[in-house]
Structure formats: C-alpha cells, structure tokens
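A quick write-up on the structure given underneath.
Shown here: the complex without one of its protein chains, the others still in place.
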Amino acid sequence: MTTVLTSIREFEAVARDRLDPVHYDYFAGGAGDEVTVKANEAAFARLALLPRVLCGAGSPRIGVTLLGSRVAMPVLVAPTAFHRLADPEGEKATARAAAAAQTIMIVSMAATVAVEDVAAAAPGATLWFQLYIQPDMAFTEAIVRRAEAAGCTALVVTVDSPAHGRRYRDVRHGFDDLPDGLCCENMRDGDHEQARPIVMSPAISWEHVDLLRRMTRLPIVLKGVTHPADARLALDHGVSALYVSNHGGRQLDTVPAAVDLLPEIVAAVGGAVPVLVDGGIRRGTDVVKALALGASAVAVGRPVVWGLAAGGECGVARVLGLLRDEIEHTLTLCGLASLGDLEPGLVRPC
Amino acid sequence: MTTVLTSIREFEAVARDRLDPVHYDYFAGGAGDEVTVKANEAAFARLALLPRVLCGAGSPRIGVTLLGSRVAMPVLVAPTAFHRLADPEGEKATARAAAAAQTIMIVSMAATVAVEDVAAAAPGATLWFQLYIQPDMAFTEAIVRRAEAAGCTALVVTVDSPAHGRRYRDVRHGFDDLPDGLCCENMRDGDHEQARPIVMSPAISWEHVDLLRRMTRLPIVLKGVTHPADARLALDHGVSALYVSNHGGRQLDTVPAAVDLLPEIVAAVGGAVPVLVDGGIRRGTDVVKALALGASAVAVGRPVVWGLAAGGECGVARVLGLLRDEIEHTLTLCGLASLGDLEPGLVRPC
Amino acid sequence: MTTVLTSIREFEAVARDRLDPVHYDYFAGGAGDEVTVKANEAAFARLALLPRVLCGAGSPRIGVTLLGSRVAMPVLVAPTAFHRLADPEGEKATARAAAAAQTIMIVSMAATVAVEDVAAAAPGATLWFQLYIQPDMAFTEAIVRRAEAAGCTALVVTVDSPAHGRRYRDVRHGFDDLPDGLCCENMRDGDHEQARPIVMSPAISWEHVDLLRRMTRLPIVLKGVTHPADARLALDHGVSALYVSNHGGRQLDTVPAAVDLLPEIVAAVGGAVPVLVDGGIRRGTDVVKALALGASAVAVGRPVVWGLAAGGECGVARVLGLLRDEIEHTLTLCGLASLGDLEPGLVRPC
Partner (left out) sequence: MTTVLTSIREFEAVARDRLDPVHYDYFAGGAGDEVTVKANEAAFARLALLPRVLCGAGSPRIGVTLLGSRVAMPVLVAPTAFHRLADPEGEKATARAAAAAQTIMIVSMAATVAVEDVAAAAPGATLWFQLYIQPDMAFTEAIVRRAEAAGCTALVVTVDSPAHGRRYRDVRHGFDDLPDGLCCENMRDGDHEQARPIVMSPAISWEHVDLLRRMTRLPIVLKGVTHPADARLALDHGVSALYVSNHGGRQLDTVPAAVDLLPEIVAAVGGAVPVLVDGGIRRGTDVVKALALGASAVAVGRPVVWGLAAGGECGVARVLGLLRDEIEHTLTLCGLASLGDLEPGLVRPC
C-alpha cells in the first residue's frame, strides 16, 4: 500500500487483491440483484453542489457533537461484521484508527473481537454498540450490560432485519459460516460457551424497543428506518436519534438509495433528534451533500473495511483521513467555514 | 442442475445450454425489435420498495383465493405453448410442479399435451384453460367442452391476438411449425384427426365474448387488456377477472411494460373483479410490487419454461419455490405478515 | 440477398457490405456529431402503443389520398440524392418499385437520373419533385417546367437548407463530388450543358415561395419546417402541405427528433393542410405512431437507399413491402381497420 490511493474505489481495488474472493464478495455484495447497492452510490452523482463565493470564510470547522460525544468530523464508522476476515487485528485495528481520527466506532454485534477487547485495545475511543434485539430478552439484556460495561455510550438498534438478507454471492460461494477460530464474540453466552447465532426475527416490534429503553440509560439510535411514518413512530417511542439506512443494500433489494430517503425522514423528524445516514458515501462531496440535506453525520461501512483489508489500522486511518480532508476541502470550496452553514439550497438534483 | 441457482436469470442460462437454439429463441424472443420484452423486466427495477419496520408481524401468509380456488401463493403458471420442446413430459411435468406448489396452471390452447392428459397427470392440480376464440364457434365450443370435462375451472381468453405476432427470431430460423410427433393436442377435431391450426382473427369481438359467456358457466378471465377503456368494457361484458399482459412482448412491440399498465387498469376496474398481470416478473420483489399496485396475483411464463428446460418437473418446482420463498422473504422484510397489508405507498418510482 | 431480411437495419447491413464505404458514409452520415441522426430513431422507441382489443375490425385499409393522389399506403419515398451510387439503374429502379407499391416517389433535385427519364422508366408512377429554390429564379422556373412536363404532380420545396450541412464523414473522406459519369441531371441548363451546382442560399425567403406559387399550378409542399411559428407562416403563404423533417439529421445537428416535433406542428396547422414527416422511421409501428400523432403520411429516405443498394428495384420493393406489411399488421394488433381510426390516445411516452 505504498502507492497513493486517492479514492475509496482505489482502496477497494487493493482490498479486493488481498482478500479471499469469498470474503471480498461477502463485504462487497448485497441482496437480490444488488439494485440498491448500485443505487446508493449512483444517487450522490445525481445531486449537484452549488457553491458560494467570496465568503472570506477561513478554515473549516467540521467537528460535531452527537448524543453528547464530540467527534472531530461528521463521519462515523458504521457497524460492519467480521473485521478479522479483513485483518488479523480485526475490530481492534478499526477502533484504534477511529480513536485516532477522533470519531465514533459503532461496534457490530457481529464483531469478531469482543466489545470489551475492542474497548481495551483503543482506550480513548468513543464506542457505540450495534444491536439486533434478540427474542430472548434476557440474552439481549446480557449483551446490553456487556456493552455498557465496556464503556459504549449509545445503542444502535438495527430494525431493518426481521430476517437475514438474501445475498446470492454468499449463497453461490456456500459462505454461511465464519472460518475456524473466528466467531461473533459478542454472542458468547458466558465466558467459555460457544457463541449463539444472531437471531433476526419478524416478531421484534416497537414493544421490544420500549422494553429496551426501560432496560438501559444508554441513548437508543434506530438504524434502518426508511419510511417517514416509521420516523414519526420512532419519536413517539423516545429514540434519541434516527439512522437512515438500507443496510448498504444487503437486506431488501430495490429500496431507494439512502440519500434519496433522507429529506423525507428529516422533514418527518423536524429537528427533534439527530438524523444519521449511511450508504454509498465515497467522497467528501457526498458527506457535504448528506449534511446539507439535513443529516447530522454520516457513517461509512465498506470504505472502512476496504481500508482495513488494504492496510490494517493504518489503512482505516488513511480512509478516514481522506474523507476528513475532502470534507474540509469541499466546505472551503463551497465558501463555508462550518457545518452549521450547510443548507438544502447548496444541493440540487441534476 | 446440481449447482445452486439463485435467480431466474440463472435458470434461463441453464435452459439456454440445454435447448435447441431455435427453440430457445422461440421461447425467449418477442415481436419486432423486442422493445417490450426488455421493457417488462426493466420496469420493475425502476420501482422502489419502502419497507416498514418493527411491525412484529410474524410469519407471512401468502395464500390467496382466485375465482374460488385457493392457491398457496399469488403466482400462477401463465399459459405458454409447446412445453414438450423444453422437456419430453411437457405440460404434464409443469402441471405436476404447479400442483405440488399448490398453485394454478393455465393450460395453453397450444399445449403439446392434451388438456385431458395434463389433468390426468396431475390429479390434484387446479387448471385453467387458455383460449383463443376461434371464428368457427362450434369448434370453439368443442374445445370449451373438453376443458370443462377435463376439470378446468376458468377460461382465460386471450384478446391481444387478432393476428400472430411477428417474431423475427423465428422468421430468421424458419421456425414455423412443430417438429414431427408434436402438435397442439387441444386443436384436434375429434380423436384421430390432425390438429387444426390456431386461427387468430381480427374479426373476434365483444360479441364473441358474449357468446362464450352464454356457452359456459366457467368464469371468464380476459387476458391481454392494456387500455383502461377496454377494462371498463370488459366489466360491462361480465368478465370475472382481468389479466393485464402484453403477451410477454410477443404480439405488438413497443406496448408499455406490463407493470406500468397495471395502476390505470386497477383504477378503471375499481375493485369490481380481480386483476392479474404477467410480464417481466423475475424476483419475489417484483411480485410484491405488482400486488402492492393492485394485482391480486401475477403469472410467470418464461420462468416456468426455463425451469422446465433446466430440470423438468423438478426445475419448475424449483423456480416456483424460489419465487415463493422470495415473496415470503420480501413480505417479512417489508414488515408485513399478509398480502392484504400491501398498499401502493409501499412502492414508488425511482 | 437470398437470406430473409426482417428489418430495415438488416437491409442497411447488406447495403453497407455492397457499397463503397465512402458512399455508405455519405448516405448513413449526418451533420456535426450526428446527435440528430441518432435521435430520430431513438425517439420512436420512447413512444409506446396502447392497443384496443376485441374490435372485430376486419382487414386493415391503409390507403390514403394526398394532394389528390391515391396511394396504397401512407409511406412515401422521401427525396434522397445520388441513387446511381447505390445501383446502376438509380432513380429509375426506385421509381419502378414505388410505382409497383402504388406510392409516391419524391424525385430529388439531386437525382442522378433526369426527372424525364425517371418518369419514362416508371409509366404508372406518381412523382413529386423536390426543389431547392435557386436564387436564379429563371433557372428555378426552368426546372419547375421540366418537372411539370415530366408529369410531377407536386413540388416539395426544401426550406431547411440555407447552406449545405456539414457532414464530417464526407469531409474526412474528401467526398465532395460525384464520380465521373454521374451528375445531378436535373441541374443541366439545356440539353448538352454541364450540370450547374445546386445553390443553397440564406437569401431564399417567403417571397421566393410566393413567386414560386405564382409560377406554377402545382401544389407546394414545404419540407423542413420544425418551428410551429413557421408552420403558421406557411399557411399564410398558401402552401398545400407541410413536411416536418430535420433532413435526416444532415443539416443542423441537435435539432429535435422529427417525431418529437410533429405534435406541435400538427397543432399549429389545425387540420388546414396535410402534414407529412420523415426521419427515423424503420418499422410499421413507427408509421402508426406518426399517424396517430397527426401525420397524414410519412416518408422514408435511408430505408429506400438501403433497399436499392441491397437489391436494386427488387430491394426497394422489399423494403416498401416490409413496411406495408408491418403497418397492416400493427393496425390489426391495435384493433383498428382504418388509418382514420388512429388517434393520439393510442400513443404515450414511456
């Protein structure tokens, strides 16, 4: 990784060379015919920026405070599974890079390093914990307690997964389990037991969210909301933030591109809570567009995995640094000094 | 057929390898420049799904009752000709697979197995019979009587064929007749006579439909309606269901994609009778979209032929199973437990 | 030419094989970057047909009367230059095929056979004569007299050519003159003189059209009108028909597709005179669409040249026969028995 990589697409190319093709396809692929996977990226190219000039704006400030945590840039590490498939250090490397970049890592419930070990490996890191609510609420509570104990400061509850997505690349490869020695460490039920499988159940409902809220004082971020009516329901149920996502196109195929879903959700939320978004973000211009359309921050999943596979902790750091640098640069070129100056008129369809 | 086939497109690839290229082109091709053939599939990719979350919906129920027959899933076997070109067992294999899947097979007037033999081969099957009204109404009546006697429970009258479509692949191959030993068995006029040719006449009119209604107590489904004004006329003439179709792009080229025709026909019908649709359905998401837009069920033609050519009865069963499985999965991912919960707001253009 | 050719595109392929590449490019090419050449064909594929069913329509009648001449089908031979580049018999072969098809040939002012010889070669033919008004009005009158004497029954005045179009394929080939032995026979000024060059002058104006009207009793068809305001002016100047055309994309590049210009011109004309159209017509469905949108007939230029190059008189006959047959077939599939039943509701954008 000594050549200059100037785009996340180039990181992906390097990652593809290094990864087992089965694992590359696991990370890159999506559900069905991958219509949504492609739509996520394509949507940003159809949004144009209309910069202002001669603002005398000075250096851009791109820090933001999310649920009480200050981050140096409005880009979080989205929860993605199985980092040890990409690098032996796995989620520990990712956490160290996130901490160095002063941003939040959302640790996946399907991490291949236990959340306690992730936290220990990156002492200064701000960690949030991603959770699929398990029908066995006692086990769900046990996991929540582990996340709390490990110092996680928010729960990101994924709600777009009443069932596993059908990812046909994996089906064709017969990839349905982790290699020997790797497992979802957060799913161990006690110290020496085998990890439980993650259950995705259609029975999970708003009542479970209410139970969860009573179970913990951690703020709850609802991830995977695409319908404005559900955004309003989420507010009724007291969530602390909404996270617009189509799961990177990995759950239901032909859901609209994430950024195209954003404006309606932002309107439905009406500023009551922060709105996050992931899906298709590959450039600083993409981040600025999402923020202009009302997101408080974005998250990146595959870009982090490509960085991890391409260069371990250093690779993740370079991906985050590239985005950080491009966000500052984009703000400057838009004539703005602060994320607070972003407004929808900066963006238009083209 | 031991590899895992995860899409109808893959079934088509296997079928293409196994079929005589002339016969593959007969099944795959369409009229004119095949603009409509391509449009049928492309239209579904331009419709997006907007799922709901945290519905606590439980297992999806996808059975539906059509003209008094209960089917386990809202996917019928569309009428297609010449199944014995795809498999020696021909329509018998298709009927067995349809019966096993607990759905309806619409037996083509151009079947290469007589409707009585199809019925005998699949005792539990629900069969409907597809009919081109022949100008010789006595012969038409004779065919209707055979279909009644064979136990068919509805007549699907194709009305988009006042003439044979111009399919230039067939013209180039010189394919204008079945190989020796095969014929349209339903066109035999008496036990030992040669099969008559199927006549497609522009003289057929609403009066013929009225005559047909007086001739039989079977419900009449009108197949091939694309204009809302004709949908209203059809109600005036007492049909029991409408079936939106452009004949898989095989009759008039540049007719709009079937699913794009659906909403206006549904509006014109106003719930008076069920509306079916075929054309371009290749995924469970396609089925869910058509039903959300107001169809009571869909039908699949080429997918069944690809299954038949790829693996006979078992291949058809796998194609139907794949669709069934994907419909349930899609409903679950949409947060719905029942087809009755589908509504147009789930779908949007993108 | 013994293989079955089922589309004009196939005729073009055969023609391309037979023609000198320089001459193929002369016929196939257009102005500038050929944006309009491509747009003409592409526009028809974006117009969908919405057929009616069960009309009991009987055999289609596709004859039409234009400026007093009865033609057997609503497809005229558009004026195109230099037919002897495509076939030794040149315009004589084209005229014989047009006469056999009982349609009108519009003889080009740039024909390589004199209009008198074209008329003599095809005694039963209905000929119209295409004219670029020459600034030397005495010479213009001499040509008009020749056309009258040869029995032409209308003048088609091309008005989109105040200058020669820039066709860069010809520039690159250095193709700027006919080979030895060929010339624009209608441009001879007296029996033994050399042919004059065709002058295209920006000075030609409505006054010249008025002069021409006073010069002859032949009806005047104005060819190349694209702006509705000019259509209204043309009525004021007493023309007998309008002919919407962008010169097959050979004059000004990036003019809209001809069929996209048609509805506004038809509206501006308000039924006062017939409207013709050429550009991009390759199928019977294209003809039916143009007529549904208000054209009285269409004309085809390149298709005739491809037929001529592929098979001489017989090739032109086959091209015209293919279109005739497809028009009848399309009408039948639309449920119509007569061109008079066509209406704009049959066509919609898609």
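Letters A, B and C name the chains as they come in the text, with residue numbers starting at 1 for each one.
Going forward, contacts are C-beta pairs under 8 Å (C-beta built on N, C-alpha and C of every residue); 3 or more make two chains touch, one makes a residue touch a chain.
Nothing here was measured: the structure is a model prediction, and the numbers come from that model.
Here the chain not displayed is in touch, across the complete complex, with A, C.
Touch with the chain omitted from the figure is made, among A:P263, A:G321 or A:G335, by A:G335.
Only one of C:G181, C:P202, C:G271 or C:P349 touches the chain withheld from this view, namely C:P202.
Considering A:C55, A:A229 or A:A267, the position touching the chain not shown turns out to be A:C55 (whole complex).
Of the listed positions C:D33, C:D136, C:D325 or C:E343, the one in contact with the omitted chain in the full complex is C:D33. Think of the hidden chain as still there; on subunit A it touches residues 4, 6-7, 44-45, 47-60, 283, 285, 289, 326, 329-330, 332-335, 337, 348, 350.
Listed by residue number, the positions of subunit C touching the unshown chain are 32-33, 35, 39, 159-160, 162-163, 165-166, 168, 171-172, 174, 202-209, 222, 224-227, 229-230, 233, 251-257, 260.
Operating definition for what follows: only the chains that are shown with their structure count from here on.
Rounded to a multiple of 5, the Cα-based rotation taking subunit A onto subunit B is 90 degrees.
Where subunit B touches subunit C, the two copies mostly use different residue numbers: shared numbers make up under half of all numbers in play. Our note on geometry: subunit A versus subunit C, Cα centroid distance of 61 Å, whole angstroms. Touching two or more other chains at once is no residue of subunit B.
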